[in-house]
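All protein chains of the complex are present and in place, except for one that has been dropped.
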Amino acid sequence: MTSQQVKIGSLELKNPILTASGCFGYGLEFGEFFDVAELGGICTKGLSLEPRVGNPADRICETPAGMLNAIGLANVGVEVFCRDKLPLLRERGITVIANIFATSLDDFIALAERLESEEGIHAIELNVSCPNVSHGGIEFGRDVKLAAQVTASVRRVTRRPLWVKMSPEAGDLVGVARACEDEGADAITAINTIRGMAIDIDKMRPKLANRTGGLSGPAIRPIAVRMVWDLASALKIPVVGIGGITTARDAIEFLLAGATAVQIGTASFRDPSAARRIVDGVREYCEQRSLSVEELVGRARQ
Amino acid sequence: MTSQQVKIGSLELKNPILTASGCFGYGLEFGEFFDVAELGGICTKGLSLEPRVGNPADRICETPAGMLNAIGLANVGVEVFCRDKLPLLRERGITVIANIFATSLDDFIALAERLESEEGIHAIELNVSCPNVSHGGIEFGRDVKLAAQVTASVRRVTRRPLWVKMSPEAGDLVGVARACEDEGADAITAINTIRGMAIDIDKMRPKLANRTGGLSGPAIRPIAVRMVWDLASALKIPVVGIGGITTARDAIEFLLAGATAVQIGTASFRDPSAARRIVDGVREYCEQRSLSVEELVGRARQ
Amino acid sequence: MHAGHQQPTSHRHVDAPLLRRESIGDSYHVLTFDLPSGKLARPGQFTMVRSDDWGHAPLLPRPMSYLSGGTTPSMLVKVCGEGTLRLGRAEPGDVFSLVGPLGNGWRAHDPTKRQVLVAGGVGIAPLLFLARDLITSGANPVLIYGGRSARDLPLSEDVAELCELEVTTDDGSRGHHGRVTELLSRWLRPGFEVFTCGPDRMMAKVAAMALAANVPCEVSLETPMACGFGVCLGCAVPIQAGGYLYACVDGPCMDASRIAWDRAEPLVQLAGKG
Partner (left out) sequence: MHAGHQQPTSHRHVDAPLLRRESIGDSYHVLTFDLPSGKLARPGQFTMVRSDDWGHAPLLPRPMSYLSGGTTPSMLVKVCGEGTLRLGRAEPGDVFSLVGPLGNGWRAHDPTKRQVLVAGGVGIAPLLFLARDLITSGANPVLIYGGRSARDLPLSEDVAELCELEVTTDDGSRGHHGRVTELLSRWLRPGFEVFTCGPDRMMAKVAAMALAANVPCEVSLETPMACGFGVCLGCAVPIQAGGYLYACVDGPCMDASRIAWDRAEPLVQLAGKG
């Protein structure tokens, strides 16, 4: 039995497979498909201080080997999450990474403070990179100074492991990540969706009411793997890889590139049990080579 | 009969379908598949002052709905092109856009000067955005000042229509394009490939000898359409759209987004006659709606 | 948000072999699956269908209403793009991933009323399933069925054998020459309730008429869907109360009066595709 455990800062995960924010609801909706506690952990749908209804329809459309989404961070809000969802997650023994989102520094701080008092939250993931909201958090993620600032501010109010989720559109990705590392981030998550657009040529207008949406799915995997490689080369803290992972082979690609853990996003729509299958597939790959997951991390770089 | 003609600055194209640099050789290799003169035009493989042998193998690999390439701008060099290829292109009545590439300002200038004396070149396309060569042109394409500088310098030495091809990785894409417009570019081409990586999990190392390669194909289309939309909103000069176009429907998507013409890249590998078929498909679409191509341009924006 | 979905249930995701494919013309196909272990579907529910053979594209599973339930459930597929093209080519024995039954079926009918079922094209599927159910429970529904032309009225014979049927076609190639809404008016009286599924533009019109006439009206919505069980939030439906409901978990069957049809414009635009 090879070890599947990985450590992200002080946080131990039973395996490197997490589910991605916005693609796994609040972690409860999948209970009917498999025991979610068997995953390394889950990232919640992005939480804001107040509930958000999200963008008008249409919000999604399919593209070659990918999809565009402009959900607009619809979510129940941090209060309802703590009241209705978190207790059930605790009960089920699920490792929870709370993905939080705000449009101002103060709101980011308020969110982190609000969660600090709650039990059963194992890490905070700052979404500074959502492409789908006007004056959205994405500015934070594209600018080195702003990213540093939001990381530092949240760092001050939480003792929990702090992850920062990168925007692939940051002109200076590595610079932004380094700044977050310097301000005390425990891990960098990469990548969020890439802004795209699809046009309905019969109706002669964008398919999404929001015009643009975030591109996700297998189509973006090569871009994500490259960014994870670049980040892992530049950073001391762990990188959590994400982008188009559909099979165990894909997950292993990210581990070999230098990711310490990975997140499964769009693949859960295609197959609700995708994350569960990937856990098994990665274990099998390790068994065949009698390598632990930690021995896989960054191995393609040697 | 609806008009298929478009104007890009002073250059008239019989239709909006061009072939992309590096995906159509020197325009001669396709003579066996169809009459290339029926296209709006072709962009040559990137030309440098001296011949280049290119990168070690493997240079390409397939990804979901896309491919990575790290050819390294292998090309016969501007002299051989002018001696062996250009005369044949002239003979066949093909509209030729010379895609040029250099790693220094002086070389860009020398290339443009060398081509100025040649007949049968209808425009110059500056590749300031190739991701596959170290100290490669890409720096020019990512920095507003450098992009402006190279455009201005080449502008001074050529009377030919001057196109500048954008890097999708410019943090400030619109800013870079505006700078080129201000310095006298006649059109902006978008987009070049996006840097990506694929890892062979059996060999545990990157599939490409160059490690990273440029992602092209249908996978990147939504990103390209969005960038063309953004550029068309910001610029006065025409935008030439490119990225994942495989069918006439895809080409029309770019036109509706604001592109005045489009280029066909990877699709020519999948079907050597792709560009030819797209010319027919676009005409058909126009006929059905009795709209000219120029009436399609930017129509999704109204 | 969608409490109904939070008790872990099982058998909601199965790999099922196709038992048979009956083609009706070249654009409609009835697919029947063998799924002894699956959860049983109610009329109005749907399933997310996909095959691993699709590889990376088409990427997402395709939502399909149940035409019939039980352990050999069937769907009626209209070919209109990449995914349905592949479904229309499926051969017996091919294995498909079925996530379902999903969503809320039609609301229970009111035994004191007569049910008027209004179907447009492929929208017949969930209504034929409903009609069968109603008849077993002693009701006597009438079905108004409209399509572009005679070719776009799949399964109308089955309906005719089952209950009262009124047919309309846009081109007059069969039945009344016109729209279902023209035949609907005379049924919009006290003592009736409407159930409708079809192109969104048609449903919007039917809903408006029913509401105006004070007749209860239930619609089955088609929105783009990525997951089908309430996690992607892609299937938003704007509602009168403000904000959105989610077609996959709060629907697809809903009381028409809840929907903010005015804000549902893009949804109505889907009509072409429905």
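Which chain is which? They are A, B and C, in the order written, and residues in each are numbered from 1.
Just so we're on the same page, a contact is a pair of C-beta atoms (placed from the backbone, for glycine too) under 8 Å apart; a residue touches a chain by one contact, two chains touch by 3 or more.
Please read these numbers as outputs of a predicted model, since none were measured by experiment.
Asker: Touching the hidden chain in the complete assembly: which of B:G66, B:P168 or B:G196 does that?
Answerer: Per the contact definition at the top, the residue touching the missing chain is B:G66.
Asker: Can you say which of B:E79, B:D202 or B:E287 touches the chain missing from this structure?
Answerer: Result: among the candidates, B:D202 touches the missing chain.
Asker: Can you list where chain A touches the absent chain?
Answerer: Residues of chain A in touch with the missing chain: 64-65, 218.
Asker: Footprint of the hidden chain on chain C, which residues?
Answerer: Chain C touches the chain not shown through residues 55-58, 82.
Asker: In the whole complex, what residues of chain B lie against the chain that is missing from view?
Answerer: That gives, for chain B, the contact residues 22-25, 28-33, 45, 53-62, 64-67, 69, 71, 74, 76, 88, 202-203, 209, 217-219, 246, 266, 268-273.
The rule is short, and it goes like this: only the chains that are shown with their structure count from here on.
Asker: Of the chains present, which has its C-alpha mean closest to the combined C-alpha mean?
Answerer: A
Asker: Centroid from C-alpha atoms only, then distance chain A to chain C, rounded to Å. What do you get?
Answerer: Their C-alpha centroids are separated by 35 Å.
Asker: In whole angstrom, what separates the CA-based centres of chain A and chain B?
Answerer: 34
Asker: By the touch rule stated above, which residues of chain A touch at least two different other chains?
Answerer: Those would be 64-66, 217-219.
Asker: Two or more other chains touching the same residue: where does that happen in chain C?
Answerer: Residues 56-57 of chain C each touch two or more of the other chains.
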